[in-house]
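With one protein chain held back, the other chains of the complex are shown just where they sit.
Entry: chain A
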Amino acid sequence: MAAAGSAKVALRVAEVLETIVSCCVGPEGRQVLCTKPTGEVLISRDGGCLLEALHLEHPIARMMVACVSSHLRKTGDGAKTFIIFLCHLLRGLHAVTDKEQDSLISKNIQTHRRHWKNCCQWKFISQALLKFQTQVLDYIMGHYLSKHFLSIFSSSTKERTLCRSSLELLLEAYFCGRVGRNNQNFISQLMCDYFFKCMACESGYEEVFELVDDYFIELNVGVTGLPVSDSRIIAGLVLHRDFSVYCPADGDIRIVIVTETIQPPFSTSGSEFILNSEAQFRTSQFWIMERTKAIMKHLQSQNVKLLLSSVKQPDLVIYYAGLNGISVVECLSSEEVSLIQRVVGLSPFVLPHTSSQYEICNTALMNFCKPLILRSKRYVHLGLIGTCSFIPHCIVLCAPVQGLVEQHKSALHGAFKMLRQLFKDLDLNYMIQASDQNYASSPLTYKNSRESTPLPEIVNGSRQSPYQGTVVKNKGKLATTQTYLKVYSNFVVPSIELETHIPRSIQKVTPTDTYQADETLRYLSLAKTRIVDDSEPLMESNSANSTTENTRIEISDENLQVTEIAGRGSMLPVREKSLEMCTSHGYCFSSIPAGCVLPVGGNFEFLLHYYLLNYAKKCHQSEETMVSVIIANALLGIPKILYKSKKGNYSFPQIYVRTLHAIQTHPPMVSSQTGLESVASKYQLLTSVLQCLTKILTIDLVINIKRQPQEVYDQDSEEEV
């Protein structure tokens, strides 16, 4: 059985999913109850969770869900927006293809009519989409949108410090889409408190995110039957089990971790123990006992008060531990052990092999160790002293039902994932067509903000000498004889955008002129400008910050002159993008710097919509125009849903008109007290959706088979066998 896999089918599927998902979007979204076959009841507003729970049958729907989950694995956010955006894109495409005969859109379309009409029309569109995604989107992001970005870091200091109020706004916006309406503020406050309590120093936030994300399950305790408002943060680490033996201790408390039983086993695996007499048996048992006793004595002499064990210890060990005043916690999970090891920097205690020799064992100090009772269940509460930039704290999550605890847990975990993503740079690279008039003129329009500083870059050394010892690693495009190099720096400053373009005279590089560029030609050299001056001068303005990936450039030229521009980098927390352009196709490398945010409420969508429309107007190729317009309009779908229930001044058309006006008149928008959202995750979402759409459009037939599809074996692996 086969069915046509057209965009129409995909649209129908997407519309069904949209209706389900759209009820959970935004601050006004409602909850969905999912029951599992095991009888568990889950409460969720998480798009990914809902789509998984639906167990969809339709192949196209399954493909969409697969795309969504792969996107979620990467970013941990945006499943609902994904579906809505996809649906609107499909709708737009559908409308265009229906209308196409009327040729309302553009005259050029007429010439492409045969493309659109023939059987490969979807394929054609999908190619256009792919082209858009790889070329146009990054360009628009890096070029136009970037000046609207705000930063989560506070701009007052030189170093990147987290601004608490912006983090609060960011988290509030995140939780608006994740947890029930009555708990949004509470949970986001809890998360914010937790984060700042855990952070030992200002700069260690990346490590904290990483650690909390990795060990999230170990760092929280769920309690059911209590109101949500009883949730709290407690200092120290809570282990999800009780003491096997507890001896109250105070003062200097030391801990050890063991991963094997302390009592020596009668026989180890792989060996044979031959018993010849009853006396021998008794002696060996006596030896085992004495040895256990001796080890515990030794631990006591080291002032060890707590023994953490990843395995179950025999009664004998527990008994001697109790006699020596050592508390014991058994059966720790491997994650708990590795968390403790990471937090306090402690390696497991290796049992000495000969009875006489005891070396000083690995211990760590801690503040307290006591039982903690939550809802009549006993836990172990450890006051570990963190040695890294993470101060251990635990979140106690309370809710009337388990489903709600789970929801809050996954929302918190998602928030840490999101933050972890946010503090990474996201690279954009795009190619600029030489024909792009708009771009070529744009650098000139920007005001050079560094007018006051004399530009020390251009140093004319008239010496002419051949390049010697240069390693040539020509990357395809650079091999062209006529290479125009235009370099300009691009500064992104929190809240104000200074874009500085240093227009360079077009330089000629002789065919013999070779230089080595490592892969991408992104340079890292702090506040340095290298000017390579030759008869055909090649100039590179180069100043980067520490966050850009370090890529080497080796210019083995005697004439290389390096001019330090002191103070340039220190004036402002400058995040810089070096963009480079070649003759007809310039490769631009740019990035969305870490911590870039925009106010919520469809700001990103409005901005992108506006710039895409502008771009489309200047475009000459019909399909590019078409794709840009479709995407621009589909973007509006999200704010439309957000403002659906609002009336009067806050209705969608009003907001739309006002925002567009604001963009036109004064570009950098001033953020009011609204929430914030990460730009990088929005961008990633957009690319994921476009990729998914391309995938959908390239399918022309869905064939139903009775068997499982045969797995395609890897050719190489078979050869190896």
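As a convention for this text, a contact is a pair of C-beta atoms (placed from the backbone, for glycine too) under 8 Å apart; a residue touches a chain by one contact, two chains touch by 3 or more; residues count from 1.
The working rule: contacts and distances are computed from a predicted model.
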### Name per UniProt, for the chain absent here [options: "Molecular chaperone MKKS", "Actinin, alpha 2b", "tRNA pseudouridine(55) synthase" or "FGF1 intracellular binding protein"]
"Molecular chaperone MKKS"
### Among A:Ser267, A:Ser651 or A:Thr674, the residue in touch with the chain that has been omitted
A:Ser267
### Query
Among A:Val41, A:Ala95 or A:Cys201, which residue is in contact with the omitted chain in the full complex?
A:Val41
### Touch with the omitted chain, as defined above, among A:Phe132, A:Tyr174, A:Tyr320 or A:Tyr379
A:Tyr320
### Task
Provide the residue numbers of chain A that touch the chain removed from this figure.
20, 23-24, 28, 30-37, 39, 41, 43, 50, 53-57, 180-182, 224-230, 245, 265-278, 281-282, 285-286, 289, 314-320, 322-323, 375-376, 399-404, 645
